[in-house]
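Here the structure is laid out as structure tokens; the discussion comes afterwards.
Of the protein chains in this complex, all but one are displayed in their positions.
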Amino acid sequence: MRVVVVGAGPAGVRAAEKLVAAGLSPIWVDEAPDGGGRIYQRPPPGLERDARTLYGFEAKRAEALHATLDALKPRSEWRPETFVWHIRPGARELHVLHRGRQERISYDAAILCTGAMDRVIPVRGWTLPGVTTLGAAQIALKAQGCGIGRRVVFLGTGPLLWLVAYQYAKAGADVAAVLDTTSFATKVAAVPGLLRGGATFAKGLYFIAWLRRRGIRIAEGITPLEIQGDANGITAVTWRDAAGRDCREVCDAVGIGWGLRPEAQLADLAGVPFRHDRLQQNWVPVRDGAGRTPVAGIYLAGDGAGIGGAEVAELAGTRAALALLEDAGHRVDAAEAARLEGRLAGQARFRAALERAFPFPAALARALADDVILCRCEGLRVGELRAAARADAATGPAPEMNRAKAFTRVGMGRCQGRVCGAAAAEVLAAELGCDVAEIGRLRGQPPVKPIPIPAAVNAP
Amino acid sequence: MKLVRLRDASRPRISLTLEGAPIEAQQGDTLLTALLAAEAGHLRVSEFGDGPRAGFCLMGACQDCWVFVEGMGRVRACATLALEGMEVRRG
């Protein structure tokens, strides 16, 4: 039986671990040279890899995961630097690119652990050099020992906002401000549910308190106005505070992000149906509690199947592997499966509270000015999408996302709507006067990421 | 955009060029780090007249850090290690 695990982050590592323990030698592909995923990304060789410095409170988890990853490499068919650009669920084959070479991998079953990326909302000036996602700011620090600027503002909402700000300050960066679009009151209201999170919740509180103690400028319930800059880079961020006053902070870099969204393109191409998760405000692939999808042979785990965080990803990776093994006729420990599902259910309740504590501020996207860049790949502005939704458009109004894409090129560029998709959906829904769940989601198209045209084989 | 080296900043030096001008970087830098920790400022210019770009997600997803490396072709600067002698052009 040929089993493929796509991805070597927390979910992929635990899935591969369980498969190897059952005597299989899975084909294990990952885009990065060394695995680890994003949260526990390791610096390239030559950089310091001290876990305590890099991962803080999560050092033990990171070390354990890396140890398992490294131990599994020789016991699986480990294929790093391999990027899956297409999947054919009918033929059960993956099409991959490895150092410019095309290859096909046949499988009987596949566990897709494709992770997540930041969910962003455009802000005037957000395409200027010096603006990155929160995740990018964290990767720069963790994997490269760099800050994204000399004096950094963090803007958005969610646990990552506070964590990255803390990590920067701790590393000696000048954190100019932390600007949370979620009000203090909203967060407080979610505390009862958050208490389920135990240590995770405590860590969150610790970061916020630590930043306050440092005297770092903190503003909650704000509305971002503009990231200002010139040819030489970012100069300042402006926002409206909860009391309606206009504020400004000088800086040379800004990290932005409003939670995460699944990198679920491969599940999409595999034919897995999606549903709109109202709480997460994300489209997520349909799966059961064990990670089975309606598509034969396709299993999902980790943030790529819906945002849950690293701990959930590890549990879900193990659980999905158990499901795969069970479906393949292996004897699996039913008690273990039940235990995992119980822990996943508990985590889901905590995650729900977290989503309520840091809600995706759809109103921000809906209120964007017409001249703000919406789709950075295509250079498309908010007003151009709005125009396509109006009755006076020459094509008639676009009633859903893919029509809007067809008419305006929103989400048609190199990133295929990864970056602009969430905000674009809100802009379109607002213009059509409907709920974001009603206008569908941008369909995935192969390749999952760009692939190069090779030179002519018979080139002279 | 200028990346600031906060730690682990005394690794062996490597040299590359951007548009022919020398760039000093450190072993283990990605191309994005190498260029933006030096004075590159930006990595590419939007094809549609809305200005320079310098990457955005640093995890190979946003597709906004493409540069050209002699002998390698076009690569994502965030996902490509900088190596001694690389000749880079903005993408």
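The first chain written gets the first letter, and so on, giving A and B; residue counts start at 1 in each chain.
The definition used in the following text is that a contact is a pair of C-beta atoms (placed from the backbone, for glycine too) under 8 Å apart; a residue touches a chain by one contact, two chains touch by 3 or more.
Just so we're on the same page, contacts and distances are computed from a predicted model.
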*Would you kindly match the missing chain to its UniProt protein name, picking from "Mn transporter", "FAD-binding oxidoreductase", "Fe-S cluster assembly ATPase SufC" or "Lactate utilization protein A"?*
"FAD-binding oxidoreductase"
*Write down which of A:R104, A:R212 or A:R349 is the residue touching the left-out chain.*
A:R104
*Which of these touches the unseen chain: A:Y55, A:W126 or A:F407?*
A:F407
*asked:* So one chain is hidden, and I want to know which residue out of A:T181, A:T318 or A:Q416 touches that hidden chain in the complete assembly.
replied: A:Q416
*For subunit A, which residues reach the chain that was dropped from this view?*
86, 88, 90, 95, 102, 104, 269, 393-396, 399, 403, 406-407, 412-414, 416, 445-447, 450-460
*Which positions on subunit B touch the chain that was left off?*
47-48, 66, 73-74
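Everything below uses one rule, namely that only the chains that are shown with their structure count from here on.
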*asked:* Using Cα averages as centroids, what's the distance between subunit A and subunit B in whole Å?
replied: 23
*Can you name the residues of subunit B that touch subunit A in the complex?*
1-9, 11-12, 27-30, 33, 37, 41-43, 46-64, 66, 73-74, 79, 81
*Complex interface listing, subunit A residues touching subunit B*: 31-32, 38, 43-48, 53, 100, 117-118, 127-133, 135-136, 139-141, 143-150, 171-173, 232-234, 252-253, 263, 373, 376-379, 413-415, 418-419, 449-450, 452
